[in-house]
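Only one protein chain is missing; all other protein chains are in place.
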Amino acid sequence: MHASTTLSLGAVESRLSELLERYRDIRAATLKLCEGLSAEDCALQSMPDTSPAKWHLAHASWFVETFVLEPHAPGYRAFDPHFRALYNSYYVQVGERHPRPERGLISRPSLEQVRAYRAHVDAAIERWAAACRADTALLDLFELGLHHEQQHQELIVTDLKHLFSRNPLHPVYRARDAPAATAAPPLEWVAFPPGVREIGHRGADFCFDNELPRHRVYLDAFELASRLTTNAEYLAFIEEGGYRRPELWLSDGWDTCLAQRWDAPLYWQREGERRRVFTLRGLVDLDPAEPVGHLSYYEADAYARWAGARLATEAEWETAAEAALPAGNFVESGRLHPSPAIGSGGLRQLFGDLWEWTASAYLGYPGYRSAAGAVGEYNGKFMVNQFVLRGGSCATPRSHIRASYRNFFPPAARWQFTGIRLAR
Amino acid sequence: MHASTTLSLGAVESRLSELLERYRDIRAATLKLCEGLSAEDCALQSMPDTSPAKWHLAHASWFVETFVLEPHAPGYRAFDPHFRALYNSYYVQVGERHPRPERGLISRPSLEQVRAYRAHVDAAIERWAAACRADTALLDLFELGLHHEQQHQELIVTDLKHLFSRNPLHPVYRARDAPAATAAPPLEWVAFPPGVREIGHRGADFCFDNELPRHRVYLDAFELASRLTTNAEYLAFIEEGGYRRPELWLSDGWDTCLAQRWDAPLYWQREGERRRVFTLRGLVDLDPAEPVGHLSYYEADAYARWAGARLATEAEWETAAEAALPAGNFVESGRLHPSPAIGSGGLRQLFGDLWEWTASAYLGYPGYRSAAGAVGEYNGKFMVNQFVLRGGSCATPRSHIRASYRNFFPPAARWQFTGIRLAR
Amino acid sequence: MHASTTLSLGAVESRLSELLERYRDIRAATLKLCEGLSAEDCALQSMPDTSPAKWHLAHASWFVETFVLEPHAPGYRAFDPHFRALYNSYYVQVGERHPRPERGLISRPSLEQVRAYRAHVDAAIERWAAACRADTALLDLFELGLHHEQQHQELIVTDLKHLFSRNPLHPVYRARDAPAATAAPPLEWVAFPPGVREIGHRGADFCFDNELPRHRVYLDAFELASRLTTNAEYLAFIEEGGYRRPELWLSDGWDTCLAQRWDAPLYWQREGERRRVFTLRGLVDLDPAEPVGHLSYYEADAYARWAGARLATEAEWETAAEAALPAGNFVESGRLHPSPAIGSGGLRQLFGDLWEWTASAYLGYPGYRSAAGAVGEYNGKFMVNQFVLRGGSCATPRSHIRASYRNFFPPAARWQFTGIRLAR
Partner (left out) sequence: MHASTTLSLGAVESRLSELLERYRDIRAATLKLCEGLSAEDCALQSMPDTSPAKWHLAHASWFVETFVLEPHAPGYRAFDPHFRALYNSYYVQVGERHPRPERGLISRPSLEQVRAYRAHVDAAIERWAAACRADTALLDLFELGLHHEQQHQELIVTDLKHLFSRNPLHPVYRARDAPAATAAPPLEWVAFPPGVREIGHRGADFCFDNELPRHRVYLDAFELASRLTTNAEYLAFIEEGGYRRPELWLSDGWDTCLAQRWDAPLYWQREGERRRVFTLRGLVDLDPAEPVGHLSYYEADAYARWAGARLATEAEWETAAEAALPAGNFVESGRLHPSPAIGSGGLRQLFGDLWEWTASAYLGYPGYRSAAGAVGEYNGKFMVNQFVLRGGSCATPRSHIRASYRNFFPPAARWQFTGIRLAR
């Protein structure tokens, strides 16, 4: 969220109108992701880290209800006062919260009622916008709600994939033909000179508070791999004992590997000699040219060490990405799966396909301050025990990502669309 | 399961015809229990001990499919070969089993598909019966399937109650008016003389293998309470520090009480000074005259000690119950909740209302042998770390219960309809 | 503890004098068990179920201090008031208790100080006895203290064996030559007729409260194996897949077997093709003729099922043992290991060698009442989730055991000297 500035009334109206348009599109896109899903599909929770799709549908509405409508829409009546606690994710300053691991115990409200809740909030937003006396701070909050809903769009996809992966019948979310076989271009190294750089969001467009302030960093010379690591490359790591050689791993990573009995990325399976992988179009043969995905930081780090390289820091990544066009394989492609890199020259797959684990722990930038009040809990309180990921994935909305965007997950997390870009 | 005997063909046909009639009734009764439940209600699992209603619907079909249709119905085609593992509860000799704690991760097959599975099995049973060359052993297996389904009827009710209890919105399963207030009759003691008795099932009717063989036991003189312990009586135990006095408890019980932070039966709640209780008709005021329910063995045992009494052994209970009429408040009453005792003289509430914890560990009777093959896993392998309960509950089908019936649960279990009858 | 009766002063004096003599012997025997142990050996705790030898030394003194000296020895001054909580095992009515799993965190008081504590208590007991105005109830308590100390003698041995077994250097407690090789006599069956029997302690001698009251039971005809199951017999069970065939196991047992990765009794090891076993004289070759020991109830039960037999009930065992002489391989033999059976005819190894798991859950006898006050916590509160063992072991003092003696452990416990006698 960028700092609030004073705008003329006309400018406020015009920005509100533009935001409202995007609000409608984003809300519709969320529902579109749930097409073809049954109420049952939307109600289950496969582990404490994930949430039912129904919960995401409700929580995204809760966010704008709680931070926009309740304090700022005179006369707004809550759809159901129980939802204030039921759909509060982690905002302790808002009040009670239904425990996260129990989100899969809620059969009622039904999916239909949650859709009605969404319609109720949408109607209230339209009324609020029509009568709006918003200032820029309030518009910032509203815009935050839009980006927040986009984050949950990605989580609907990743959480559903995890749920379906636990079903021995391998349900299909979106049937698709197998893409034509391709070969990945050779991995090349792109070099960057040393010097003082600036990273962090710049400009007046929206960003999350954790992308601020823009600040200087000193970078030594470095090189980045021209594309993501492929399944074929990762298979070589496995075949050379990658999952059996503790000297390649961080100590915590090796303990996790043993405890979880990892011997391949999440969603890989073996059928005799054949490698198969669970995807949102079902169980398919592993394509060697595709980027390897659903890895923990520990695996990404071990692979990099095995390959004689390392992961990039987030400052290196952002410096490289700032000049690039944020184009790529996003959720709008409908593939919901990473695609092989194409062509040669320069950095490819920086955006989309897979989130790239960086070697940077998720911490506040120098001078970082979280927003005041409950909304300040959005990012800041998670700045420990997590690593930064960059660039978005095949489940990220195209309009959601940018070079300064900082995603973060604990180093053992594997259910997100995560991959590897080497650095050295 | 009683021992197989040779019957004439006519007798077989007549028994089959009678069983088929009951099969249809029981299968219909199961579906009736699910009326008013959404697919979401039927898909969720609230703890590893419970199962989704959809799972019960499928597993009861799986049982007759696996033990009757597959081996004995020539040409039978499985509805879906994946179901063999997916709906196998715990029969290791049948093969793979989907892990019990993950029954709530299965959104597909949908509830509708599971209903189709039931219809498929029902049609196959009709065909099998029409063409039947059954012997008594096979009819015994078929009859076992009927009683098995009735057990799962009760579990549908208890598991749903647990699921709904975890929902902060307190869903209602069956709306009902509050029953008229009554008072419980005074507790009296009914005396029995000492001597050698026989317990265990007798006669040719169906029973489970754990009710056999009928055998002799020596009983000292004893007395049984004329009715179940009431909420009012249990409240006195609480108010006199029942949950704060370790000297009243078994050591494991006290550890459990502390670890689980018990201070009242499951489903009791406080609203200020008011005691409320979660029921299948919603959250209601506690009725002092009703039998106290949803207690662990540990609580029943501690209460009995506090009351200067003890729990009955199963041999005492059966000796007393053998003469009684198995009438009472069963699932057919539609109350789904225990009712206050009525009238005076003799033993009341022996059957229905609440399962009565006995002081008997669940072990095989002298000479007990489990059936050969996978179906022998039905009861015998659970004969450790559990206690016997007797008499059925308000969620038990009337035709399912009898004096020799042995139910069993671990001493910490509270989600079944369990209660206390004192002995001394 | 038997019921108190009125004795003449002379009779009291004579009983006290006899108890005092035994007290001195038993206290000396405890110290003798610790000969050769370092302060380090005596301070460590290898799991929550076991205790350091130093703790046993102190707790046995605490028992007589707490139940005899403090209430009944005028002017008695505690050695250290902190010991009241520090060495209280589980008597909640005495007050605070140091947590059991933390007994291995106490380096101070030192072993030397604990020995001084013992001397302090011993001197006080002598003074109390010299001036004694005891009644029989108090003498009963004192006698209970003697038997209590004997129980802890056995635990010193079993807990030390467990501790040493966790040391990769295989320490030796008592060096001994290997016994001469023998062969076990063939297993025969000894038959008993049906009828009403009496079990439970009879006579005026000491017994624990859980051996009372003597009462009638009805027994069907049964047979007992003439000796304990041998290592050779148990090896056949292992070789025929005993640890890989769930159908042989109770369900909880199988879960435990998998979770603990059992594939042999506790203390068995493999060195290539060779079977070795850890004993108190070090790591030695497995002797096929010796009784198999350190088994859980689950393993004993699975073995019996595999062997086409079962375990005896405690009533069967006691009926058979009542006529037998309680002779056998006890702690006084110094072997601290079970010995092969010798000779033929009748039941051998009933007493000593190994505690025999029975098929009886540990519950109170009909009419059982625990003693009033804190000492009533001795046995009664453990009457759940445990099984009865009979007959004592090679670590039991000879004078401690009798036919009616009921030992009890949870079904997964393996560190006691436990074994198998088949019944059918």
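Letters A, B and C mark the chains in the order given here, with residues in each chain numbered from 1 onward.
Please note the rule applied: a residue touches a chain if its C-beta (ideal position, glycine included) is under 8 Å from a C-beta of that chain, and two chains touch if they have at least 3 such contacts.
Since this is a predicted model, take the numbers as computed values, not measurements.
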{"item": "Chains shown that the absent chain touches, full complex", "value": "A, C"}
{"item": "Contact partner of the left-out chain, one of A:A130, A:A180, A:V196 or A:A259", "value": "A:V196"}
{"item": "Residue of C:D41, C:D301 or C:E356 in touch with the missing chain, whole complex considered", "value": "C:D41"}
{"item": "Residue among A:H82, A:H215 or A:R398 touching the omitted chain", "value": "A:H215"}
{"item": "Selected from A:A29, A:A232 or A:L363 as touching the chain missing from the view", "value": "A:L363"}
{"item": "Interface residues of subunit C (partner: the chain not displayed)", "value": "38-41, 43-44, 46, 82, 85-86, 98, 102, 104-111, 163, 166-169, 171"}
{"item": "Subunit A residues that touch the omitted chain in the full complex", "value": "90, 92-93, 196, 215-220, 246-247, 249-254, 297-298, 301, 313, 359-361, 363-364, 366-367, 377, 381-385, 411"}
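Definition applied: only the chains that are shown with their structure count from here on.
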{"item": "Chain contact topology (line, ring, star, complete or other)", "value": "line"}
{"item": "Centroid distance [mean C-alpha coordinates] between subunit C and subunit A, Å", "value": "60"}
{"item": "Rounded Å distance, subunit B centre to subunit C centre (Cα mean)", "value": "38"}
{"item": "Centre-of-Cα separation between subunit B and subunit A, whole angstrom", "value": "46"}
{"item": "Residues of subunit C touching at least two other chains", "value": "none"}
